[in-house]
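Here the complex is missing a single protein chain, while all its other protein chains stay put.
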Amino acid sequence: MSLPDATVEKPASERRLTIAKAMSEAIGQEMERDSTVLVMGEDIGKMGGVFGTTTGLFEKFGKDRVRDTPISETAFIGAAVGMAASGMRPVVELMFVDFFGVCMDAIYNLAAKQSYFSGGKVSCPMVLMTSVGGGYGDAGQHSQCLYATFGHLPGMKVVIPSNAHDAKGLMLSAIRDDNPVIFMFHKALQGMGWLGTVAGSINDTPEREYCVPIGKASVVREGSDITIVGLGATVHQALAAAKKLDDTGIDAEIVDLRTIAPLDRKTILASVAKTGRLLVVDDDYLSFGIGSEIIATVCEALPAPLKYPPQRMAHPDIPIPFTPVMEHFLLPDAGKIESRVIAMMGEKT
Amino acid sequence: MSLPDATVEKPASERRLTIAKAMSEAIGQEMERDSTVLVMGEDIGKMGGVFGTTTGLFEKFGKDRVRDTPISETAFIGAAVGMAASGMRPVVELMFVDFFGVCMDAIYNLAAKQSYFSGGKVSCPMVLMTSVGGGYGDAGQHSQCLYATFGHLPGMKVVIPSNAHDAKGLMLSAIRDDNPVIFMFHKALQGMGWLGTVAGSINDTPEREYCVPIGKASVVREGSDITIVGLGATVHQALAAAKKLDDTGIDAEIVDLRTIAPLDRKTILASVAKTGRLLVVDDDYLSFGIGSEIIATVCEALPAPLKYPPQRMAHPDIPIPFTPVMEHFLLPDAGKIESRVIAMMGEKT
Amino acid sequence: MSSNHSKRLWMYAQMVKSRHFEDMIKPAYFEGKTPVFNMAKGPLPGEMHLSDGQEPCAVGVCAHLRADDTVTATHRPHHIAIAKGVDLNAMAAEIFGKKDGLAGGRGGHMHLFDPAVNFSCSGIIAQGMGPAVGAAMAAKMQGSDAVAVAFLGEGAANQGAFHESLNLASVWQAPVVFVIEDNSYGISVPKTACTAVASNVERAAGYAMPGHNVRNNDPDGVYEAAGIAIDRARSGSGPSLIEIETSRLEGHFMGDPEGYRPKDEVKRLQERDPIPAYRARLVTEGFDQMELDRAEREARELVDQAFSFARGNEYPEPKEAFDHVFA
Partner (left out) sequence: MSSNHSKRLWMYAQMVKSRHFEDMIKPAYFEGKTPVFNMAKGPLPGEMHLSDGQEPCAVGVCAHLRADDTVTATHRPHHIAIAKGVDLNAMAAEIFGKKDGLAGGRGGHMHLFDPAVNFSCSGIIAQGMGPAVGAAMAAKMQGSDAVAVAFLGEGAANQGAFHESLNLASVWQAPVVFVIEDNSYGISVPKTACTAVASNVERAAGYAMPGHNVRNNDPDGVYEAAGIAIDRARSGSGPSLIEIETSRLEGHFMGDPEGYRPKDEVKRLQERDPIPAYRARLVTEGFDQMELDRAEREARELVDQAFSFARGNEYPEPKEAFDHVFA
């Protein structure tokens, strides 16, 4: 459980994978290493997962360890909890996070509390992987992120990779973790051809086993003028914005959260203490969201006032509309981040 | 729909009710006034609701309009959505909010999005009333608040009364509202003898119909030194703390949120602008919670820095333990608020 | 049945209309998505679930329904919406995300609401069933003899909502009919791999309601079973379950490579395409070819008009996204 964090080493060679491939590779490697690991979910067998998370595993490990399920999320996620209590390490897929409403009890009242209710005597080593995010016209029941919904409820860890390298390392960490880990992968980054893919999410991903630690954010760009905190898709938007801002002499630091529970408050605080400005960008609903928590964390803790009031950009508190003219109007993007940052460099408070 | 807000008038006479009685009176009055109103839920018929929310209604309106349901929350809350789309105004009870995990889809993906998905052509006038809160030793699956869980998801209004007067007025507003309203009543305030009841929640509640507007917070105590924002049970803890603080010369202003969606940011901002200090107290989980949202709201918007960093007090991010020595250690109370406020009056930032 | 000339003609015309609607979607969906298929692009972004092959389910049931009867449909809703009489122009415009779409573009293909004919659908499996029970109860409480019908797939019959809704409907004697479109697949998973019983009608007894199985994707068979069930509901005798053996002629969604289907299966199913089969039967049973041609032509024209309307219609203003969150 204590393999080196590959993010701190120089990669040996370029081996560019998509997040989908990185996930299925990580699961496959763990299944090979540990016979208690298995995968379950809808269409994860022959089909390899609607989002490619289990490609090739059925052929390799067979139907007992790669189990297609009925459309019965309450039962099969509940079953995963029972398996996890009985010596197995299930990896379960909830196809879209938007479906959490039919099965949340098994997640937050059973899986997340098993360790606590048993005084640490029964653990719940399971991974729930689920797709998040919109931007491709799938409308209001298939485009949500719901990061904060999961972050708010105790007893589970919640990870959100922004690239293949981290996806593989976080998946290994998640499978080896003795706790329920919610692994949220963003459809815009997944590398399924048919969904388009942000190029930056496809990156060098070593073949060997390595863990990216859960609970550690990553400063993906150093800068001195403002801290932009993002996660999943918005990391890439922030990076694109930072490039443009660089031309105008604004030097943005970008923090990729990677995990929202436990939240790496230390890395955020250190960055904001340095830059004096904070913009949080996410594509979940605004209120009671990622931005709220990070702004509160910073404002509670930092002794000196910021150079500009902390800001957040998120999907507004409305259902996600289908029509692309509305959907893209509402979602954050590089251009919006750029102009918001420029505004934040003006008049200090 | 535009009855006067009774909070602004002087009550005509003292008529002290519990929240339970206020709720059942409000529902009964609406049922009498409007034949499309009906109530459904587990044990809300002959039993009058486990928490007394429908006492007397079965006897008065009969089994067609006061419907006991099977333990099938997905079906009967879904049915309420269908009724609401078809000219009825159902009031539905989810016995404990902790059970949301078995039926959230019907709430957040159906009820909350019906207006939006239909471009405003189909509304969803329903009330979901549900009990929240702990402090009485009912352990981790029967003591949660989950305020932020509901506040985070768009398309529903969320109200949390702290006293009988507001409970009645908010229930009338909720039933008359053409949107789904989540009505969260706190067990510690409910006025069921067997649960104990904070005395302050039992207050003058006029017999006549009146609405307390949804989306308006109430300044329940004016003060100049610090703003304490609370909701439900913590309002009373804050009031008790304020009384003690008064003796030491600290004058606390207390805002009772009453509604968290839509959130009355204006009232909060006005109060904090005046006092220069902010403490948010709630009994939901801390992270991505009420405190986060309110602190972020204030820090984003207020030009001058506060006199002391904004603070929050909430249930920590752990499951709610059964044993009273732990449970009471974790929950906010008047004493803890008092000492936190005293600390916040010290060294300014 | 054979005496019911106008109903059968209507059913045939609606099947043709529905199929033509899907046939119009196909090229439009791929516009802007080539050469590399990217679901996010083109005039019809997002998932698209076509109903080719399942038209008998829609027409045989809706032939019995009035505008004040409620229908809740699924992620695969077009055929049902059309048979229920949803405004075709507004429906096409909605799918294109346009201003005069049913919801001004907010809902899209999985969220079609038309209160004029009490139609709605949802993308969450089996979650339209509770609302159908509610709509049925609303009618009952209002003293109307309107009924409600919930459509679902055979995959959805393994979702908890199925069980809860059937039980609730039975306990409350709700005037509702549950219609399973059994196309043998839930995305890639065959029914046999995920359902404990061979036929979902075996489950009806567990809710003390009648179950009807309709074989061979037969519109007349659907019409007959639905007639019994809807009469039962309308007369206050309670709910029923209908299972229709139908076929999915396309992928689960457009772009689905269908690696999970036996190679020749689609071809075999296409040979039993219910629309030419029904036409052949009607002709055999004495329908005038010209009458059928005319009905076909009219159906197609309406669809063509709807697509012209949708394409010509403007996009809404982006900021209108903020409207209608609340009523």
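We just call them A, B and C in the order they show up, numbering each chain from 1.
Here is the rule we use: contacts are C-beta pairs under 8 Å (C-beta built on N, C-alpha and C of every residue); 3 or more make two chains touch, one makes a residue touch a chain.
Note that the coordinates shown come from a computational prediction; the quantities given were computed from them, not determined experimentally.
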item	value
Shown chains touched by the chain that is not drawn here	A, B, C
Residue in contact with the excluded chain [from A:L38, A:L146 or A:A334]	A:L38
Sole contact to the chain not displayed, among B:A20, B:V102, B:L172 or B:L189	B:V102
Candidates C:F119, C:F162, C:Y260 or C:F307 - the one touching the absent chain	C:F162
Residue of A:E14, A:D64 or A:D247 in touch with the missing chain, whole complex considered	A:D64
Residue of A:T18, A:T54 or A:N109 touching the missing chain in the full complex	A:N109
Hidden partner interface residues of chain A, rising order	38, 64-65, 67, 69-70, 72-88, 90, 102, 105-106, 109-110, 113-125, 154-155, 157, 178-179
Touch list for chain B against the chain that is not drawn	42-43, 45-47, 50, 68-72, 74-75, 98-99, 101-102, 135-142, 193-196, 316-319, 321-330
On chain C, residues whose C-beta touches the chain left out of the figure	158-164, 166-168, 170-171, 193-197, 202-203, 205-209
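We take it that only the chains that are shown with their structure count from here on.
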item	value
Farthest-lying chain, centroid of Cα atoms versus that of chain C	B
Euclidean distance of C-alpha centroids - chain B vs chain C, Å	40
Inter-centroid spacing, chain C versus chain A (mean Cα positions, whole Å)	36
Overlap residues in chain A, where contacts from two or more other chains coincide	74, 98-99, 101-102, 140-141, 316-319, 321
Contacts with 2+ other chains: residues of chain C	101, 104, 106-107, 111, 122, 124, 127, 160-161, 325
